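Removed from the display is one protein chain of the complex; every other protein chain stays in position.
On to chain A.
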Amino acid sequence: MTQQHPPRALRWALRCHPAAYRARHEAELTAIYAEVTRGAGRLGRLREAFDIAGHGLRQRTGLGSDRTAGQILAQAAPSAIAVAAGGSVVNLLWLFAPGVRTLSWSSFPEAVVLADQVLVPLLWLAALAGAWTGRWTAARTLAVPATVLRLADVPLLLLAHPGGQPAYPAAVLSLMVPLLTGAVVLAAPRDLLGPCRHRHAAIAGAGALAVLLWGAQFCNLYYALPGGPRAVHTLWAGALALALLLSGRDRPAAAGLAVALLPTAVQMTVPLLYPLSPAGALALLALLIGAAVSVLRARRHRAGATPPSAA
């Protein structure tokens, strides 16, 4: 390989970088790619090119590890996996709960839906184990099929119930949650992810919160909770508002939790709007205040321009 003719995969990967960055680093990246992939197979070369492309896309979107957004994503990724794992495990209860179950293994399309629903929590739990132990390559690889299978929920349900009319807003929200969760996990800069003991508390906390809130919604089926399902929706909004209020540059874990909770919290908050109850209005107000405080705090820090953390 020569400098004039880099392989196609590398050329595509380099194109992901902003032009100015590419002009400064293309020769260097090409040289390192050549050294690193010497003797490597096709898969090894593709992995290396994929990693360079990821770096380029993060540079382009301002999500590099040298940017605050990238640092927050790195905090959010473990919590996002924990929330997804917690949610998908509780989701199984819905599918197999006596008196609730509507899908049968005997019908082929429904069996596909059920298999999908069983596989997703297993994948997220395996990803969670990877994140917990710092095996981030495995965790992120597992997050891809988990996200794709979750995205397949809506089409599979339509397949199982061909005559059913899909509720489009709910379907869009159902697609948005796995899409955003997967994006958070995959977009987090790899060099800020690793075995780090202080993240265990964040993972455990986020997972417990998800299980608690989804569990409360499930319990509402059998034991009517005060306020019904809207109370649980309000709790999701409240949890996000609290995380936003606590988040700041010196408290990146709270900012990470807010990002991790955001997809599900949005999904849960939308039903509070129709019709808008006093509790829903209060939750929305708390969310708006939390978001405003978070933005103002970020602006104040930018104005102060304190040096970033070394971690």
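Side notes on the structure shown:
Convention: a contact is a pair of C-beta atoms (placed from the backbone, for glycine too) under 8 Å apart; a residue touches a chain by one contact, two chains touch by 3 or more; residues count from 1.
Throughout what follows, contacts and distances are computed from a predicted model.
The subunit not displayed here is recorded in UniProt as "Transcriptional regulator", chosen from "ABC transporter substrate-binding protein", "Transcriptional regulator", "Acyl-CoA dehydrogenase" or "2-oxoglutarate ferredoxin oxidoreductase subunit beta". Within the whole complex, the absent chain has one touching residue among A:53, A:156, A:180 or A:283, and that is A:53.
Within the set A:65, A:79, A:181 or A:217, the residue that contacts the chain not displayed is A:65. Annotation for chain A: contacts to the undisplayed chain at residues 3, 13, 25, 27-33, 35-36, 47-48, 51-56, 58-59, 64-66, 134, 189-198, 307-311.
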